[in-house]
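All protein chains but one are shown in place.
Labels for the chains are A and B, by order of writing; each one numbers its residues from 1.
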Amino acid sequence: MNANNDQYVLQTRNLSVYYGDFKAVTDVNINIPRNKITAIIGPSGCGKSTLLRAFNRMNELVPGSRVEGEVLFNGQNLYAKDVDPVEVRHRIGMVFQKPNPFPKSIYENVAWGARIHGYRGNMDELVERCLVQAALWDEVKDILHRSGLALSGGQQQRLCIARAIAVQPEVILMDEPASALDPIATLKIEELMQELKKSYTIVIVTHNMQQAARVSDYTAMMMLVDEHSRSGTVIEFDETHKIFTRPSDKRTEDYVTGRFG
Amino acid sequence: MRKSFESDIQHLKDELLVLGSMVEQMTLEAVDALKKRDIDAAHRLYAMDAQINARRYAIEEQVMVLIATQQPMAHDLRLLASILEIAGELERMGDYAKGICTINIRMGEEPLLKPLIDIPRMAQTGVSMLHRALTAFVNEDVEVARSIPQEDDIVDELYNQVYRELMTFVLRDPRNIERANWLLWVAHNLERLADRVTNICERTIFTATGELREIKASDDEQTSGSQRLSQ
Partner (left out) sequence: MSRPNIFEDNLPTRQKTASVWQLIFLSATVVGIIFLSTLLINILNSSFGYVALEARVPPETLAVNGVPLEELPKEELVRLLQEHLSSGAFNKLENEKPFEKRSRSEVYDLVISRIVKYKVVESWNLFESLFRADEIRARVAEEFPEAELRFMSWLTVDTIRRPQSSEALLAGMRTAILGSLWTIVITIIVAFPLGVSAAIYLEEYAQDNWINRLIRTNINNLAGVPSIIYGMLGLAIFVRSLEKLTSGAVFGLVDPTTANGRTILSAALTLALLILPLIIINAQEAIRAVPQSLRRASLGLGATKWQTVWWHVLPNALPGILTGTILAVSRAIGETAPLVVVGASTAITFDPTSPFSKFTTLPIQIYQWTARPQGEWRHLAAAAIIVLLTLLLTLNATAILLRNRFTKRF
């Protein structure tokens, strides 16, 4: 436990992620502040999603993956022996690139997660609250029994966000949540994120730099370690406005000005 | 990567240099016309200001289009913001030169209070500073950009000299006050021009490094004469 715990929800300590022999992410040391939106940007294949998944141990779903170093969640190492990944994913939720609602009713989509965790409160209230928080309630309150797949892409993604917050996580990881959506739906998600950060810490991977610039408070810039390597690392982590107006690393500069590669 | 954007930016820089050289030319010629009491030339130069304004608007518009379409970030963003700012500065400088022409025209048939010596020197120094400042901006030469504002002292010194000299004329014969005032205004405009060169240098440093600070702010406080009269 150290004094920074209140300020930072997630901290990585020399975090490296491997898939078999392949080192996908090398030596990441960043501190993700509480109730802020942190964006991870960088070129394709530099390990953004891998790093994100390492935050709730979703990377373990890939056979042969392993990590070195630590990810501290409120000061506790997520990869410690006695930590159950199921519990980790309960506390650190995830929203994926493609909206993936369950092929169930809208109501069930939100309620299911809470139910499996043994939620004891009033389920109707919870569902309503989560849908309201996800800015979806007004659009779906009369069709709660309808299939979640009947919604539009943007609505589906907000349903996935409602589903994620129904289990009351502390952190929501978003893996390019708007890349499959049109600009209007994207803006809605971005506005929603601003609301959500009051209650949750959000980490978002995006390769839309404007989106990172618009929504995030902090930005982690990822790059391949060097030209010959296929392993990525965080080369710069700073407040977003600094990354986009006067980054300190030349590679960040080249990337955000579009002169990368 | 981003070839068309790069060439658009290069084009903007060229436009800025053209605008700068117009301002330089107008300033020097305005002072020259005053020195020679050439009212026709003053009228001609007066019209030049409209061209300067038009060019400035053109630059502004191009910058806007680039910002809207290219979403510039970091250095590009600072560069475009600086170009916008500098184009504004140059337009203001053009206004100073226009002001000199206005004085020349208003003086009508009246002769100069005294032959102009320091005022052309002020103009030359200021224009030279401007020229080098713009070159430094285009090349993003931080060293040069930092050194140029020092020369503002020379202009300030000349200004104070002009001021004291004109004051003696006024004290000697209060009827000189209007003619002295005209020349003081000319000197004042040139002094302001040199001040604005400092702003250009600030923009150069900002573009190159991202730092946005006033250069030699402390010195400015002490140059009492200019401070007092430029309000």
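What to note about this one:
Quick note on the criterion: contacts are C-beta pairs under 8 Å (C-beta built on N, C-alpha and C of every residue); 3 or more make two chains touch, one makes a residue touch a chain.
Quick caveat: nothing in here was measured; it's all calculated off a predicted structure.
The missing chain, though absent from the view, touches A when the full complex is examined. Note that of A:Ile37, A:Met58 or A:Val71, the residue touching the chain absent from this view is A:Met58.
Among A:Lys23, A:Lys36 or A:Arg163, the one in contact with the hidden chain is A:Arg163.
Although one chain is not drawn, the whole complex shows that of A:Val83, A:Met123 or A:Leu149 it is A:Leu149 that touches it. Considering the full assembly, A:His90 is the residue among A:Arg13, A:His90 or A:Lys242 that touches the omitted chain. Think of the hidden chain as still there; on chain A it touches residues 56, 58, 61, 63, 86-91, 93-94, 96, 98, 100-104, 112-113, 116-117, 147, 149, 160, 163-164, 167.
Here, only the chains that are shown with their structure count from here on.
Work out the mean CA point of chain A and of chain B, and you get 51 Å between them. Residue ranges on chain A touching chain B, taken from their complex, read 209-210, 213, 243-247, 252-253, 256-261. Residues 1-2, 5, 70-78, 209-211 of chain B touch chain A in their complex.
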